[in-house]
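The complex is shown incomplete by one protein chain, all other protein chains being positioned as in the whole.
Showing chain A:
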Amino acid sequence: MTTEDIYEKIKPVFSKVLEHNNFELTESTNTNDVDGWGSLTHMIIIEEIEKVFNIKFKLLDLMTMENVGDLVNAIKSSTD
């Protein structure tokens, strides 16, 4: 799966969970940059992404995730 494909698939997950479209997702986007992206919504986003890609993240991946770039890389390595 290409990086672009992944971005295309995760954007609707963010919109659905956060209930708005008022954000851009780039490699360096983090929780500070997006309204409503916090402790609880992060958990729901992770669960939704696991469903969409049919993967299960490891806690080790999640604990070091600092931005959308890290998230996309974790999806990539799980789907490869």
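Everything below uses one rule, namely that contacts are C-beta pairs under 8 Å (C-beta built on N, C-alpha and C of every residue); 3 or more make two chains touch, one makes a residue touch a chain; residues count from 1.
Following the convention adopted for this analysis, contacts and distances are computed from a predicted model.
Engineer: Please identify the absent chain by the protein name in its UniProt record; candidates are "Cell division ATP-binding protein FtsE", "Phosphate transport system permease protein", "A alpha-helical domain with a conserved ER moti" or "AMP-dependent synthetase".
Structural biologist: "AMP-dependent synthetase"
Engineer: Name every residue on chain A in touch with the hidden partner chain.
Structural biologist: 30-32, 38-40, 42-43, 58-60, 62-65
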